[in-house]
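Other chains of the complex are left out, but the ones given are in their true place.
Note that the chains are named A, B and C in the order they appear, and that numbering of residues resets to 1 at the start of each chain.
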Amino acid sequence: MRIVKRAEEMMATARPVVKLENAYKAFGGTPVLQGISIEVCPGEVVAIIGPSGGGKSTLLRCMTLLETLDQGSLTYGDIDVVIPGADGSAVYGTSDTLALARQRFGLVFQQFNLFPHMTVMRNIIDAPLVVQGRDRAEVERQARALIQDMGLEGCEEKVPYQLSGGQRQRASIARALCMNPQVLFFDEPTSALDPELTGEVLKVLRQLAAEDITMIVVTHEMSFAREVADRVVFIDEGCVVEEGSAEQVIGNPSEERTREFLLRSLT
Amino acid sequence: MVTLLGSGFVTSLAIFAFTLVGALPLGIPIALMRMSRVVPVRLVARAYISIMRGTPLMLQMFAVYFAPYHLFGIQLSPDSKWQACLVAFILNYAGYFAEIYRSGIQSIPQGQYEAAEVLGYSRTQTFMRIILPQVAKRIMPALGNEVITLVKDTSLAFSIGVAEMFSTAKALVAAQRTMIPFGIAAAIYWAFNFLVEVAVGRIEKKMDYYRD
Amino acid sequence: GGSPAPTGTKAGTGSEAAGKDTSAVATGKLIVGFDQAYPPYGYVGDDGEFTGFDLDLARAVAEKNGWTVELNPIDWDAKDTLLNSGAINCIWNGFTMEGREDDYSFSKPYMLNKQVIVVKKDSGITSEADLAGKNVITQVDSAAWDVLKGDQADLAATFGALETRPDYNTAFTELASGATDAVACDLSIAQYQLATNPGAYLQLDQALSTENYAVGLKKGDTATGDKISQALKELYEEGTIEKLCKKYEKDGLSFENWILK
């Protein structure tokens, strides 16, 4: 049932849902992103891999507007979120523009960031009700379906501290999905999951891909990347070292650095 | 004697209740302004808090009470002292509450703001739905301190002639040359503050259903 | 009422021009500011009502003049501002007029008062000379304080220390507990303490001063002052004063001290 979509095909057929160009970002003088460009088309699933500290999370945070870029441009479909200014520094759009863009994407945090004072159910339905103003019955139906998909039955009325690590992560995935985003970012979505659940989450991600939801997934599980991604981007020291289909990058990397990284890993 | 103190206590209670109702909400915008990124807004809030906390409430009460007369020559009516008293109390306590709110707000982990931001909550929604409920839990003991101080600060109302319990106790001590009215006043204060403590404790317990 | 401001162009408070005339003669209402912790002149009675010699006088005077009366207990620190702003229109509370002539208008003085010194009986102090090097306390902003800082400054200079307390109640507790050696206070207060603690205290024979009580009014409000003086005189002639003095005799008041005749 897997929908095979090659990056090249897709680029030809549709305008990218999100496009980052030439992104630079430094923390207190230390460069973390050094001219990264990424373009993702509707329905595409992109896996971002690379060594720890290479800038993967920072990249995601810049694309989800949690960190500000120093230089570069960022577009969500027809929305110009960041454009390069005259002196090259990044110029952000109005807060309305940013709010509009935020409706297009969701993010699952590496540390989950569930709301500790809300039950799992409330965590999932609150934003759809409050931010999107959707119908309560409909939102709850969707939430229940998501809870089912994520294997969280029985946890609806628990608060986050009562959940196991994996349960927390799945709740936070369900929360992001319930907003029906066009693009979904994941920061290591399976890092706290056992293999069984990793399989479950993979199924959900595939289903989402079939529903034409674009996904950008930072992961360090090569098998997961291979399974789920249409395209793999290898990032190290704030640069895109190599990118292409999973078979290409993971199976037969052309760059020395990638090969080294993969060789030293377990899989 | 007890009835006398009792009726003074009703006045104290009224000041207490009105001040809470006014100052607890008023402290929120002040705390937010205090943390604003806009420098003039932040400075205004800092100055406000600084003056309200930094000068004696008694003098603030004088200022509020007599300002209409001194500045505009408006004659005071017997009602005005009650109004002035409440205005001064609310303005003063809002300054204290604002700082407590700020301490709570700043202790909420960044991740909570980020999660709310990505989910599209507006700043107000983030504050009301995500931050404030968690802040409430964290600041309860400090808030209890301030509320209990307020109970006793009601005695300052007498500086502009609002006769509350403590001034009544003072008068009785003078008339009867015994410390007993003070003792009774202390007992009444303590009993009421005990109720406040129990109430605060109950709220704390109610919010104990979750941990960070 | 809209009658013009009372006479006296050098009236101290500048903003008067902007305000209405709030005097009792103009409004028909006597608003008495008093310290509710100052027996026997003004205090809270056992029944909870404001009571006291001066308050009784105020009621009687108001009745004579056809004024309504409002009793307003005040924080003593705020009395001047309250009077100037019209929140009260007289101070009637065993109010000594000596030294305050420039700040208030007064009725005619009606009562004689003395400032005396009280010591512990077994302290060995029997005269002012014995007070040399001793600790003396008095109430803050009291007539005794004024005297010890003014006419009797030479005597005060011989004391070990001269300090103030918020009220005489604290001062006498300290005297009893040995924290201080002597209390300077009004005659009536001294007599009350001597009466309620027989054998404990001794009042020095020599008085620090004699002085007069009068009703304090906003500077320039001589009209009300005249009305009050007139009424007090009539009350004396009717014998009401003597009855009132009897009523408060146990609190140290004496008809002999009445001077407005």
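The working rule: a residue touches a chain if its C-beta (ideal position, glycine included) is under 8 Å from a C-beta of that chain, and two chains touch if they have at least 3 such contacts.
Please read all numbers here as calculations on a predicted model, not as lab measurements.
A.B. asks: Since only one copy of each chain type is displayed here, what is the full stoichiometry of the complex, written as a formula using these labels?
C.D. replies: The complex described by this file is made up as A x2, B x2, C x1.
The criterion applied here is as follows: only the chains that are shown with their structure count from here on.
A.B. asks: Please identify the chain lying most centrally, where each chain is represented by the average of its Cα atoms.
C.D. replies: Of all chains shown, the one whose C-alpha centroid lies nearest the global centroid is B.
A.B. asks: Could you work out which chain's C-alpha centre is the most distant one from the centre of chain A?
C.D. replies: Max centre-to-centre separation from chain A belongs to C.
A.B. asks: For chain B versus chain C, what separation do you get between their C-alpha means, in angstrom?
C.D. replies: 37
A.B. asks: Which whole number of Å gives the spacing of the CA centres of chain A and chain C?
C.D. replies: About 82 Å separates the centre of chain A from that of chain C.
A.B. asks: Just how far, in Å, is the C-alpha centre of chain B from the one of chain A?
C.D. replies: Here the centre of chain B sits 46 Å away from the centre of chain A.
A.B. asks: For chain B, which residues are shared contacts with two or more other chains?
C.D. replies: none
A.B. asks: List the residues on chain B that touch chain A in their complex, please.
C.D. replies: Where chain B meets chain A, its residues are 111-112, 114-115, 117-122, 125, 129-130, 133-134, 137, 207, 209-212.
A.B. asks: Could you list, by residue number, the parts of chain C that touch chain B in their complex?
C.D. replies: Its residues touching chain B are 15, 17-20, 22, 36-39, 43-46, 48, 70, 72-75, 77-78, 81-82, 85-87, 167-169, 172-173, 192-193, 196.
A.B. asks: For the complex, which residues does chain B have touching chain C?
C.D. replies: For chain B paired with chain C, touching residues are 1, 3-4, 7, 62, 66, 69-70, 72-76, 78, 81, 158-161, 163, 167-168, 170-175, 177, 179.
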